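The other protein chains are all here in position, but one chain of the complex has been omitted.
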Amino acid sequence: MDLVRDVLDKRLMDREDCEMGRVDGLVMRIGENSQPRITHIEIGGRTLWMRLHPGIAKLAATLARRWGPKRTTTVRIPWSHVVATGKELKLDVEARETGAIDWEIWIARHIIERIPGGGHEEEE
Amino acid sequence: MKKFLQIALGIVTSVGGFLEIGSVATAAQAGASFGYKLLWAIFIGTICLIFLVEMSGRFSAVSKHTIVDAMRERFGFPFFSIVLLGMVLVAFMVLVAELGGIGLSLQILTGIGFPWWAIPVSFVVWLLMWKGTFGLIENGVSLLGLVTICFVVAAVKLNPDWHGAARGLLPSLEGDQKAKYGFIAVSILGATISPYLMYFYSSGAIEDEWDVSYIPINRIIAVFGMSFGGVLSMGVLVTSALAIQPNGIDIDKFEQVALLMTTALPRWGFYLFAVSMLVACLGAALEISLAISYFFAQGFGWNWSESLTPSKDARFCFTYTVIILVAAIPLLLHADPIKVTMISMALTAATLPLAIVPFLFLMNDPIYLGEHRNGWISNSVVGIVILISFVLAVISIPLQIIGG
Partner (left out) sequence: MEINIEQLLGTKVCDIDGNDVGRIEEFRVERDGKSCLVDAYLIGASALIQRLSAWTLVRPIERFLNARKIYTIYRVPWQDMDLTDPRHPRLRVRKRDLRHAK
């Protein structure tokens, strides 16, 4: 399997087939003499903006401190939760618990649901 | 039988949704200034559009990905964000022009200036997005758009010189006024070949759950739908050549474009024109808002679907809400929609390579398309047209700015 072609930037689905975002980064652990291993998938936040430019990452962090869900660390999901790869990556987690959709929930609750006709995010 | 109905609906909605302020303004200007001489630009633009629309539909039907999905996945986030920036900025300008078009239509119907209409119009567009489903927008508004057939009716009524028109289908270099000729040619290409259409069709194929079996249907809809739509554009140009060119008027006001219809159909022309433009621009405004929001949502991996309740795809809905709100601002500040139209059409043509080059790579990718990859004909046609528009844009836009 090739990481850039088959994993990076692919969509992520949780165990209920909910959208979780995309693979924005992959963390590789390197040891002195041991084979490097991929330990985590990173989603959104600093990781994503760092791919453009560190300056943009700083700006995004400043804006996120003032507005939006209060989250201080990038969403990290251990690689061991990857169930299947292919057109998208399937993970053995629940999207809500990982924090991957914090922004979606925040915007739903604070903006969308306040407008008539917006519905309720909890509804099924 | 079901497939036949789908084909019919597809063609009809393509025709109804074809015209918008860009295609009308550029075709009207072309006819008024150069008679039939620029028909070839519409012709070549339409051919390219047929190929692009067919490719967009085929790509999503086979790969079950939208073009934007694939662009992020194959080219990575940094490249994707550059395309995002370019496409969104230009599409936003076109959205401002379309909202302005609705405003201008209401202005000539009611006498109330278009800046006053900016907020109500934006609100209505937003409400349709908020409450409507993809089916409503794709089918409902586009069916209403069939009223734009009146432009072809007007053209026929004015007894055009069919031989002269046919000659206009062959590219020719204009003697004097080369810069203006080139600029209008570029603008026509930009109005006809709009990248946002590709993203819209591709997302639509996913919303409608197309699969490999839809490839023949897609082909038929693309060929006939876009061809008939192109005929509508030509109808505007021909009518303009007959109604306006003899008077030597240069079109730079919306009211002058109405002359097209009133000359041909004195009694109903005025109202037909206003209503046609209103519906056409409304349809385009909805499509562009959707296309921009799709770009963000698909690129970043958010939930997206026009048919979901807003709270289920919050970021997607938030995006189009912000876009439509912000698009009203230039109009409130009295920006001239016709000027914005002409500039945004030329910019569209100039930035076509940014959208099409990655797309051509994707259309040749075996991972996404397998055996349904592009043949050399598709690649060549699109490649050549893009080259033409880019070269023309590089030459004409500076010349027009210096000269005009």
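Should a chain be cited, it is by its letter among A and B, assigned in written order, with residues numbered from 1 in that chain.
Keep this in mind: a residue touches a chain if its C-beta (ideal position, glycine included) is under 8 Å from a C-beta of that chain, and two chains touch if they have at least 3 such contacts.
Predicted, not measured: the structure shown is a model, and the values here were computed from it.
J.: Quick one: say which of A:51, A:71 or A:109 touches the chain that got left out.
T.: A:51
J.: For the chain not shown, which residue from A:36, A:55, A:86 or A:116 touches it across the whole complex?
T.: Touches the omitted chain: A:36.
J.: For review purposes, identify every residue of chain A that touches the missing chain, sorted by number.
T.: 1-5, 8, 24-30, 35-39, 42, 47, 50-51, 79-80, 82
Here, only the chains that are shown with their structure count from here on.
J.: Could you please state the distance in Å, as a whole number, between where the Cα atoms of chain A are centred and where those of chain B are centred?
T.: 35
J.: Help me check something: in the complex, which residues belonging to chain A touch chain B?
T.: These residues of chain A touch chain B: 4, 8-12, 19-22, 24, 48, 51-52, 87, 103-105, 107-108, 111-113, 115, 117-121, 123.
J.: Mind listing the chain B positions that touch chain A in their complex?
T.: By the definition above, chain B touches chain A via 64-65, 69, 72-73, 76-78, 80-81, 130-131, 300-303, 309-312, 314-315, 317-318.
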